[in-house]
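Step one of this worksheet: look at the structure below.
What you see is the complex with one protein chain gone and the rest in place.
Entry: chain A
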Amino acid sequence: MKFPSLKIYNLVSSPKVPTDVLWDLSILFSILAVIYFGAIFFFRNKFKKDASDTASRKKILAPMVSEFLFYEENIGTKEEKNSYINRKIEIRELIKDKKNEAVLSEILLDLKTDVSGQTRKLLFKLYKDLNLQEQAFEKLKSFRWQKISQGMFELTQMQVVESYSFIRRFINDKRSVVRKQAEISTVTLMHEGISYFLDTTKYSISEWQQLKILEVLSNAEYFEPPRFYKWLTSKNKHVVLFALRLIKHYDQNDAEESIISLVRHKNTNIKHEAISCIKKFNFQSSTRTLKAVFWKNNAHIKLAILDTLASFERKEDIPFLELVDKKESNFTVKSKALSAINTIWPEYVMPTDGLDSSILEEHQDESFEEIVHKVDVSNDAPDDPEFEKPDSEEAIEIAVDSEPIETNQPEVQLETPSELLPEYERVAHFLDSIFVNKNNEDKVEAAEQESVVAKDPISSKSEINTPEPVFEVLLNEDDAVSLTTTNSDEIKVDNSILEQSETIIEDNYQSIFEPLFNRADDECKMLLLDEILEIGNNKDIPFLTSLQNHHNTLIRTKAVVVKAKLLDKFTPIKESETLPLEVLNLQTTIKVEEELVKQRVEINQTISALPIEDQPYLIEKKPKDLMPLEFCFLLEEFDLEPAKPLDLFEVEFAPEFSKDLKNSEHSSSSEPIGLTAEEHTYFQQLLEFPLTKRKKFNG
């Protein structure tokens, strides 16, 4: 038997590894690692040693510094003086070593931040006494920027004023770090440093640098700032900008014209800063320039200009601001213009967008009342001696914040439910109806017109901005009132009619039933009339009067009845009616007896007292009559009788018992069958109890 031979193919073969190269690389990296860690170890130790060396030097030098600082020549004893002199010699010897000198400088710089007052001044003195500034001056000669800047910093911190002329040379250094340190040092060391710096600098001054310099100037003692307008003409725009900021900071408002002219500068930052200065110093003479440059600038500057104009609060600028509102395409600028207008003249521009026109505002009510009041006052004027008649040329202008109202509205529109219309429209409708009627009746004669102009900001605003109608009420001598609109249409009406209309407007407006009545069908109207009788008051009487012309005969009739009853109900109570009931009854009895006596002697006289039942205040309101209207509708819809109100004293104890009791009541015999006399009396009392109780409650 032969087995099949298997051939093995090398599908995966391992690469040949050059082990020699690997060994070489391993050795190389090991050497690098050793060098790296060796360097770290070396430098770490070196720095540690330096730090400990510095600390040990500080430990030696710090007490010496303290001794020098607090040495008092006048108070000290001889021993102290000798010690001080010895210390001075010692320290001079020590600082011959450059390291000690550096450490001592470091100590003094550190202490400078920790101490204040006289000690600090002594510190500066000690620094100079020990000639430590020499080392700092040496640093200035270095070609390394960090050394130079360190030297300048040290000299500045130790207030070595002599270094000023050396340091200021670096103001225009091409290395920014050196330049910036030189700027700070120059400004710090001498008060005139700021002037020198602004005069000579050719480079830009960063915002941060400006802040630093401003901080230095603010902290400088006895610093009197120069007049910075001198640098507004600088060719370096950064200097101009910085000068403007300094002018603003130090409130130097003596360069009005220069600042205004800078509004026309090409640089946006300068323009903005100049506008900011104008706003701060309230240079109102800049208005023309600001308006002139407005359209050529970007939105940022435009906003600044608008803000400035708003701060001036000049009403003459409003037309310009309105022009901006109309012409400007940028939304923010437009908004700012409107805001500026309202800042100058509060509420000049009223909100118009996004308002719900269906909601009546409070002020409309007021305006309505004002209309009535004003006309009323005008009519009453001749009777009032204190009233001053307005000039004939004046006219009462009533501005109505609304959409234009057409005077020739069709009659159909008059039938619109009045409660759905805004109030001014209701007035207009009502007046229209009166005017139309009146025009049909007679022509009003033209007369000398009395008119009063009552302008308010809103009305005058509407004259400028919006084409909203302005009604003008003109009072004539012959008690006629004419109403004109801006369209010069004139409608005239008699004063008596207007008075009547006022009363009707006022009274109709006060009736709470009118809105319901206008929406209800005839059946509901009848029910409403019932309700008016029950819960209505004298405010509803004009409304009921208006219903006497209703097309439905039933309603008309009922309205008359209800009105009559209401009038009776609200007739003022006579003095006699205020008397107690018993007295009234007695009076009535006496009068009736007297009448009988008089009748006997045939003297014809009327009895003044009314029957008690007819007294108005004796009308009782039953609870069942005060049912809600909706409930009445429901009862009527389902043909139901209203349930009797629950009376606690009319509870039936048991059906059977009550049935027997009813039978017994209906029976003619006084004593029911099966009951004794005592039992009967007891139950009779029990049954009569609620009635007696109720009578007691009713008085």
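Everything that follows uses one rule, which is that a residue touches a chain if its C-beta (ideal position, glycine included) is under 8 Å from a C-beta of that chain, and two chains touch if they have at least 3 such contacts; residues count from 1.
Simple rule for what comes next: contacts and distances are computed from a predicted model.
Which of the following names does UniProt give to the chain that is not shown: "Sarcosine oxidase subunit alpha", "Response regulator receiver domain-containing protein", "NADH-quinone oxidoreductase subunit D" or "Peptide ABC transporter permease"?
Matching the unshown chain against "Sarcosine oxidase subunit alpha", "Response regulator receiver domain-containing protein", "NADH-quinone oxidoreductase subunit D" or "Peptide ABC transporter permease" yields "Response regulator receiver domain-containing protein".
Thinking of the whole complex, not just what is shown, which of A:30, A:118, A:233 or A:685 touches the missing chain?
A:118
So that we can see where the missing chain sits, which residues of chain A does it touch?
Interface residues of chain A facing the absent chain: 58, 62-63, 65-67, 69-70, 107, 110-111, 113-120.
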